[in-house]
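Yeah, one chain of the complex is gone here, protein chain that is, but the others are all in their spots.
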Amino acid sequence: MRLVGIAVVIFIAAPLVIVVPMSFSDARSLQFPPPGYWLGYYQAYFTDVSWLRPTWNSIIIAAATTVLTMALVVPACFALVRHRFKGKSIADLMMLMPLAVPHIVIAVGYYSFLGDLRLVHTHLGVVLAHTCLSVPIAFLVLSANLKGFDRNLERAAQSLGASPVQTFLHVTLPILRPGLVISALFAFIQSFDETVVAIFISGRDAETLPRKMFDSIRQEADPVIAVISTLLFVAVLLAVIAPFAWRGIRSRFARTALPAPSPAGR
Amino acid sequence: MDQYLQLNGITKKYGDFTALAKVKLDIRKGEFVTFLGPSGSGKTTTLMIIAGFEKATAGDVLVEGRSLSGLAPHERNIGIVFQNYALFPHKTAVENVYFPLQMRGIKRTEGLGKAAEMLELVGLRGLGQRYPKELSGGQQQRVALARALVFEPSLLLLDEPLGALDKNLREQMQIEIKRIQRTLGVTTIFVTHDQSEAMSMSDRIVVFEKGEIQQAATPLEIYHRPRTRFVAGFIGESNLIPARITDAAGKAENPALGTCDFTPVETLSQGQDVTLLIRPEHIRLSRKPVEGRKNAAMQVETIVNYGDNALVIGRVGDLPMRVRVLGADVVIIQEGEECCISWLPEAVFVISR
Partner (left out) sequence: MGATISRLGERPNLWPWLLLAPLTAYLAIFFLVPLADVAVMSFTEPRLSLANYQKIVTGTLYQRVFLNTFLTAGLVTLVCLCVGYPLAYLMNNSKPRTAMLILLLVTMSFWTSFLVRTYAWMVLLGNNGPIVALLSALGLTNPPQLLFTRFSSTLAMVHILAPYMIMNIYSVMRKIDPVLIRSAESLGARGFSLFRHVYLPLTAPGIANGCVLVFVLCLGFYVTPVLLGSPREQMIAGLIGHQIEEFLAFGMGSAMAMVLLAITLAILAVYHRRFGLDKLWG
């Protein structure tokens, strides 16, 4: 069991690690180990509009998607977690539905639907589509957080003289903030990474980074892809490691040695 | 000042289920009242209705004659300590205590000062800058108490606040809560299912069962003169013996015990079916029958030793009996033996319901 486990670790780690040296390679096509190293493709990435524009498009689209997703999901989450009413289980299922539909299926739908609305190849079109795909993920994260929320905290606030609005602003929102941030982050990443729908509807004008990468890999395997892959990989590395590091720093400088750190939550 | 807080026939229904049936109770200013009962008896529901988190199906809550029913929870000026304390995790202890003052528009410097004073009163000097998770259970409890008291509420509600603490800390907090309550003179309702907690802290105990008040009286009266079988069985240890009145002036009969004398407190009629209550500590254990007492022969089945005292469980005929004896006395008998138990007529209390 142990040996198999180690083999699996290598299997998972190898592809993640390999893109980093590849990005510094001076080979014109895929070659590993690289014949030599340089920073040329980094320079190429940061100066080439045909790469920078999709990157910028992706950031704008993901940001807009996140805002729209959260605006829709937060109230819905409160309704579904805090209230009991007829049709609740159907509403619950509806929130998850976009996860159950293969992206290729809905991509075909968007191609025709957004075409009718004259929204294909526009940023707005991609944002509208991506929001649907981000909703279930944001919803799952936030509702898990909201379910764990102790409602006695709100009752306590009210008994202490806080009106419903004050209770929401002073107690509910601050305590829920980590959940909201993570939920928004998931929505952002979902949109930023989404490929299939983007391939079908983003076109030239609203071309996203994944679409550009897909085309590039399919056609010529531009070595710049290794650069982007490395940058994305490092971004993920930072995002995943940051909370651990932060906790480490916090515990080192904590005022007291008393508390046991709460187990890593969601 | 009597009738500071009045519960006027409060009823709460969930569909067909009646959680509270016409609960009526008057509480004096400064009184420490405990709601005692098993879980699901309606004590917490009553508390939530007073606090305004639940709406009564019928009935009204009055403070100094004014109805609370139109007021939202935040307008009622009632301090609550929740079972899990419900301290705000993102605020320090002193900020938690400052919160109700903040909501009342008191300036930060002044409010934090007052909050720190309150923390001192509950014995937490110097711990104000800690976050709740950096405090022990007992300390969190004190912060919750300080927070519920700092705004001088008209009423303090405590919802099983000691349930999460271990035994030693619980006893310490019982004394502490009582001390603070006396100091401030705040009218207090304490909810618990722990009878010893109720006995040791309260001016008055209100026993709840199935959404109704069974009895509301001082701890000693509840113990010695329970009005119903339920109260007798719920509070303290008891021998509850079914019997029939043979003489309304003070005689009742049970098949196993024969005729028992008692001192009547209420009017009874001959032939009425009643329950006799004899507390285990009022029964004496001996080798031979004792003059001037009601005697019976008991077959000893089990002896449970607690060191300073022991519980002897046995049967008189087919009637199970429990006897509480001092540790030193238990050496005279052994399990399986027969011995003599006896009590005075004053030890027998008749429950007609």
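Of note:
Order of writing sets the chain letters: A and B. Residues in each chain are counted from 1.
One rule holds for everything that comes next: contacts are C-beta pairs under 8 Å (C-beta built on N, C-alpha and C of every residue); 3 or more make two chains touch, one makes a residue touch a chain.
In this text, all values refer to a predicted model and were calculated from it rather than measured experimentally.
Although one chain is not drawn, the whole complex shows that of A:146, A:160 or A:213 it is A:213 that touches it. Across A:64, A:140 or A:160, the residue that sits in touch with the chain not pictured is A:140. Considering the whole complex, the residue from A:131, A:159 or A:202 that touches the absent chain is A:131. For subunit A, the list of residues touching the undisplayed chain reads 1-2, 4-6, 8-9, 11-16, 18-19, 22, 27, 29-33, 71-73, 75-76, 78-80, 82-83, 85, 88, 91-106, 108-114, 128-129, 131-132, 135-136, 140, 144, 189, 193, 195-196, 199-200, 210, 213-214, 217-218, 221, 225-226, 228-229, 232-233, 236-237, 239-241, 244.
Basically, only the chains that are shown with their structure count from here on.
Listed in rising order, the residues of subunit B touching subunit A in the complex are 51-53, 72-74, 76-80, 82-84, 86-90, 99-100, 103-104, 129-131, 133-136, 147-148, 151. Residues 150, 152-153, 155-164, 166-167, 170-171, 174-175, 255-256, 258-259, 262 of subunit A are the ones that touch subunit B when the two sit in their complex.
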